[in-house]
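Complex shown without one protein chain; remaining protein chains in place.
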Amino acid sequence: MSERRIDAVAKATGASKYTADVVLEGMAYAAVKRSDFPSALIENIDTSIAEKMEGVLGVFTAKDLPVKTNLYGRRVFDVPILADGRVRRVGDPIAAVVGTSREIAEAAAELIEIDYKELPAVTTAREAIKSGAPLVHERPWEYDGAVVTPDSGSNIQSIDTHGSLEASEAALRNAVHIVDEIYTTPGDHQGYIEPQSCVVDYQNDGTLTVWATNKSPYRLRDVLATVFSLDPKKIEVMPTILGGDFGGKGAPGDAPLCTALSMLMKRPIKMTLRYGEDLLSTDGRHGSEIRVRLGIDGEGKLLGGIMEALLDGGAYAGFKPVPTVNLHGIVDAAIAYRIPEFFVESKIVYTNNQPKGHMRAPGSPQAAFAFESAIDELGRRSGMGPVKIREVNLLSDGDVNPYGDTWIEHRGKEVLALATSQPNNLQVPKGWLYGEGVAVYARSMAAVPKTSLRLRRGQGGKIIAEVPIPENGAGGQTVVREMLRSGLGLSADQVEVKQVSTSLLPTDAGVGGSRVSLGVTVAVANAIKLWKQLPADQDLVEVTTTEGSDGPSGAYSVQLARVAVDPATGQLKVLEIISAVDVAEIVNEKAHQMQIDGGTVMGFGFAVMEDLLEDDGRVWALSMGDFKIPNVADIPTLTTVLLRGGRGVGPNNIKAVGELTNCPTAAAIANAVADATGARLRKLPIKAEAIYWAMKEGNAR
Amino acid sequence: MKITFNLNGKGMELDVDPMSLALDVIRGLSLTGTKEGCGVGVCGACTIMVNGSPVSSCICLVGTLSDKDVWTIEGLAEKMPELIDSFVEKEGMQCGICTPGQIVAAAAIDSVGASSPEDIKKYMAGNLCRCTGYQTILSAVEEYVAIN
Partner (left out) sequence: MQSTDTEFLIPTSVGEALQAIAKEDAIFLGGGTSTALLYKTRLIEPSRVVWLGNVNELKGIRISASEVRIGAMTSVAEIAADSEIARLLPGLSSAAGVIGNARVRAMATLGGALAHADPRQDIPPALIAVDAKASIRSLSSTREVSLAEFYAGFLETVLDPDELVTEVVIPITSNRRSAYLRYTPTSEGDYPTVGVGSSLTFADDGKTVSAAKIILCGVGAVPIIAAQAAQALIGTTADESVLRNAAALVRGAIDPQDDERGTADYKTEMSEVFTYRCLRLCLGN
């Protein structure tokens, strides 16, 4: 049995310090005036009234910034710190106010008058790719890190493809049954409860100290070094506890702006977003429109598939960190299946909407909703049924997946069997329709541990492990403690794990991509090995690991949703979600289970309620009163069944779990609604009203 | 204006703008366990206990705390160690940002007398958690209610 998580007492007593809790001597507070228009030229900025307000220490616009470049980004540097002459979305920061209190800075920001000249805006991805559409950026290929060229087409951020369209089309022509449908999902927000915040302290000697709600401290350091021409060694990103990230909080956020303000004001600057500002101005999940074509032969075997995804990247590409500037979850959509010819295109476009970035398993929830709905439709239409069509086509050991990889094992069929064979003890409300739906998700994984770690001896035989990873709640630091404890034969209280600031360890890739447990295990295992060989007169081990050791491998999760629908209203009650999960060894059972449950609830929210309500170039869900995430009374019964005994990766033989259960949920629910009512919902979120009209408009079985 | 109230069992007299938010005043006293989340009374991260009832400190003007008995997570952690123990033992948390609010809400559950699992769910529905899927939080509250 694993012992309880290391941060439990501090968090339960309110003692844990988050970024918003940091207060420095002489600190001033920043707030920004944001664009009111999706696309406009800034003709004049009048800061005179704001400047006169009591307590205002300074008001700054783009021209004042002490930067080498006004642009930053995670990969593509196309995000302005402050808008310079042009705004590209509602919420672009235009001017910053520094005041003696947060409230003064916010009130003063409202007093800044902007004269705009409105420009035509593109507010849907579909419009944006039409030739002749207004251009969000005139020359996007000129940005550092851009992957587009002048020939890429209008408003393209990136296009990622796999397979042959012609071969897939040819394969589909031989199909006995085909499905060809379009699925859409809305812009979403990570829904972390802690709004983004940062505190920056620049000193005259050129040192910069940063506290930020940021899960990639080393990357943040490097971006700040680039933007401000600073020596990375003089930038210290401090340890912090994250109040949830769920894929967000990887971008620099307001740290570049606050760095500039700290340089200008010669004092520490703090900026904490109000939740509504966070909903408006940060980078959530891409809205998508995904066309899926699949075809099977007379025996039900998939012959070919084509998936064309169009994603709304919003005004900036700079929030996507990977080299493709795309979302690999889209391209990987068919990873669980044997499909001789599969073509996928993921096209992400610029619009004058909120820019989008990463949210828990980037691209996968959208792709899984589309693909797993489509295969379900095909199963039902062909008479095979939704379970059989998956049984026939899921990969087996030794099979090559559509991307040419052969995983060390495939347990999708066993996981599917587990999900579909659980007892049913549910009470269906009288008169309601009942249905079940299944969906499969698989995710590749390998231990890719770009990280570092230091062990030192503390007092009384204690071992202190210094790690570079911020604790985002998933329990990464507890995992480190568990491994050291068992690897070195110590008790839990003999191991102390703490995050240290960026100068004290060489590197880390940040939290994300389900990589913490996998990557860190390699580093910890190496450290344990070295520690055991340590001469008695030494007490320090430092390891840096950059290469993975195993793979390719992956894990499956299959969910079965049991739902009831009120035929008179369309009201949907998701009664139960069974999550069957493919696991190897588990380092910490409780943390593992919470990742499964929390992921499932997030998938449930994506399926039935979450929506930024983006329309006409604006986010309309600007408070948690309108941007709904699931509460405890909303959620279904959560049942988990683990298929243990899998072959994992890394020295501890584990499979990542953090992004497994939020991906299949929406399709499982949509498939269950179709089972219950005959109505097929191809647009998220699936709300009662949509079900009602779908049933009423003759679609019922 | 001088506002007097009991905070975590001790008498307080503060010279503050009564139109300040209780959240800001409390955090200004270095009691930063009370968190700002949604800012509109929905998420529950800023929950404090006022005369035994749960209150959203982000939409509570501090003037309305006059003569009241106010508790924050810091005070409750000392006053109700068994409640903290329930959350620690059941690991009713991950990132922890909602945790103080969850615990303060649980501390005030007697104000509505919720005891069945359904009543507990309905009562706790005002405290959002994005990490855990709620199962460990529910177990912690249920355990606390059961031993009380």
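A few points about this structure:
Every chain is named by a letter (A and B) in the order it is written, and numbering of its residues begins at 1.
The definition used in the following text is that a contact is a pair of C-beta atoms (placed from the backbone, for glycine too) under 8 Å apart; a residue touches a chain by one contact, two chains touch by 3 or more.
Here the structure is a predicted model, which is why all the values come from computation and not from measurement.
Contacts of the undisplayed chain with visible chains (whole complex): A, B. Of the listed positions B:C60, B:A107 or B:C131, the one in contact with the omitted chain in the full complex is B:C60. Per the touch definition above, the residue from B:L7, B:L21, B:L76 or B:V141 contacting the chain not shown is B:L21. Per the touch definition above, the residue from B:T32, B:T47 or B:T72 contacting the chain not shown is B:T47. On the side of chain B, touch with the chain left out of the figure occurs at residues 1, 17-21, 24, 39-42, 44, 47, 50, 53-56, 59-61, 63-64, 66-67, 105, 108, 111-113, 122-127. Even with one chain removed from view, chain A keeps its contact list with that chain: residues 103-104, 106-107, 110, 568-572, 608-609, 611, 613, 620-621, 625-626, 628, 630-631, 633-634, 687-689, 692-693.
One rule holds for everything that comes next: only the chains that are shown with their structure count from here on.
Between the CA-based centres of chain A and chain B the separation comes to 29 Å, rounded to the whole angstrom. Every residue of chain B that touches chain A in the complex is listed here, in rising order: 27, 31-40, 42-43, 45, 72-74, 77, 84, 87-89, 91-100, 103, 121-122, 124-138.
On chain A, the positions that touch chain B within their shared complex are 4-5, 7-18, 20-21, 190-195, 241-244, 246, 272, 274-276, 471-475, 590-591, 593-594, 596-602, 623-625, 629, 631-635, 638.
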